[in-house]
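Dropping the structure in here first, questions after.
A single protein chain has been omitted from the complex, and every remaining protein chain is retained in its original position.
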Amino acid sequence: MFENIFNNVSKKHPLVHCVTNYVTVNDCANILLAAGAAPIMADDIGEVKEITAICNALALNIGTLNERTINSMFAAGKEAVRLGHPVILDPVGAGASALRTDTALRLMNEINFTVIRGNISEIKTISKGTGTTRGVDADVSDAVTEANLNEAVRFVKEISRQKNAVIAVTGAIDIVADSDKAYIIRNGHPMMSRITGTGCMLNALIAAYCGANTENTLDAVAASVAAMGICGEIAYEKTVGENGGTGTFRIRLIDAMSNLDAETFWKRIKVEIR
Amino acid sequence: MFENIFNNVSKKHPLVHCVTNYVTVNDCANILLAAGAAPIMADDIGEVKEITAICNALALNIGTLNERTINSMFAAGKEAVRLGHPVILDPVGAGASALRTDTALRLMNEINFTVIRGNISEIKTISKGTGTTRGVDADVSDAVTEANLNEAVRFVKEISRQKNAVIAVTGAIDIVADSDKAYIIRNGHPMMSRITGTGCMLNALIAAYCGANTENTLDAVAASVAAMGICGEIAYEKTVGENGGTGTFRIRLIDAMSNLDAETFWKRIKVEIR
Partner (left out) sequence: MFENIFNNVSKKHPLVHCVTNYVTVNDCANILLAAGAAPIMADDIGEVKEITAICNALALNIGTLNERTINSMFAAGKEAVRLGHPVILDPVGAGASALRTDTALRLMNEINFTVIRGNISEIKTISKGTGTTRGVDADVSDAVTEANLNEAVRFVKEISRQKNAVIAVTGAIDIVADSDKAYIIRNGHPMMSRITGTGCMLNALIAAYCGANTENTLDAVAASVAAMGICGEIAYEKTVGENGGTGTFRIRLIDAMSNLDAETFWKRIKVEIR
């Protein structure tokens, strides 16, 4: 299903412009390189349009937003849309402060994002214009479970219709949907939430997959979410085998991405359509 | 002695707001997650008060201070004090430039810190208003040794009285004191000074321990200093076992924190009261 999509990333070697937070920016650069893509981080208003123009996709992440970089996000985002590049939004911590919620809403008003990725609380916040989070983590009461999955899928499709964007809600169960079709992805491991940056890395990776597969955004997003989850599983297995902890896990996650081949991807992917 | 204090961190899962430097910010986030706490990094003046309000503790670190983030530190710090949250200061490089020394002094004048943590040169600088450092490292002539330990303890207690804060002076021998009581902690390993960020990570960890143990700050700080030292020892042992170097050590340090249990903590802690 996703094999060409997976192969296109290393084949096309997409260049991804990231305007992202300074907490996990190194991890974002390294996961892109591991996946066969290439990063460029640039956030000055004086160059973001030019930088985006030479790239294949743009990833915006409001994890450590400030007035200066918010302006750059608008400029880069509008230019990427004008050029027809995929533009991905990670509304990190939307709901945790008015600045984050408002910035995410304003970005979505002015930029037609190709993909919006967040945890369930962040996506609820941007749909309602208000919400609760636990800092940058999802509120427990919001969690997507097998029990509320159909309801969650309907909700994600509806947000996709509203925002005219593919929506990726990631958590224990991942949902990737447009207004018609949802992929449910059950890859991943809970240890992914015990390191910082798995969401940010995924956001960058989504941009790479979309940049290498511009004709098929929904599948590209689903494949990248699955790839990240599969690497989380492999990293966990390696970590346990080495009696490691979360430090080791983070390294093995990037290892797994750099070693991931189509066969492993295909063998491990757990995806369902609803 | 510190067992409940240790257990409270993973039980209460405190959320720690960090306004910190961009050099070691990823390590700070990962050490917090490894310890069972959760990080949120936010430094824009437009959101720091709100972000601090949803957190359990605030860690300020002037490692790469600038005009914009200094203002945010004041705003966040005052709000945290108003809300009764623990507020921790790491005056990185105080003594290395007038900006650092003055900012540390101004912060201490306007914010009643719960804890101030630094190397001995930084703490001397903030006590006298002037000092010498070797960049962000302690001046060798300042070092706390067994020979001058009693004198150092008296000095640290006196600073604590002056600043109305628990003081943590870390180095080969660590001293954690209020005006009455000092813990001398002899955990740790010299390799901790061969990677960047052990001080910054400890500052974030102190905030987590204080956020989970608001009724007993002195013990919380001492326990967090011991925990960091113990993880340094474990990391060193693993690194030697693997013929690794400082890169491996950094990863094993975070591993050790994520795997640290009360039994190991209790067995390894080397603490004395003076």
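Lettered A and B in written order, each chain numbered from 1.
To be clear about the criterion, a residue touches a chain if its C-beta (ideal position, glycine included) is under 8 Å from a C-beta of that chain, and two chains touch if they have at least 3 such contacts.
Not measured: the values here are computed from a predicted model.
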Hidden partner chain, touching residue among A:11, A:68, A:106 or A:154: A:68
Per the touch definition above, residue among A:40, A:105 or A:149 touching the missing chain: A:40
Given B:196, B:216 or B:264, the one touching the chain that is not displayed: B:196
Selected from B:8, B:26, B:160 or B:187 as touching the chain missing from the view: B:26
Touching residues (missing chain, whole complex) on chain B: 21-24, 26-27, 63-67, 93, 96-100, 134-137, 194-197, 244-248, 250-251
Footprint left on chain A by the chain that the document does not show: 15, 22, 25-26, 29-30, 33-34, 38-44, 46-47, 50-51, 54-55, 68, 250-259
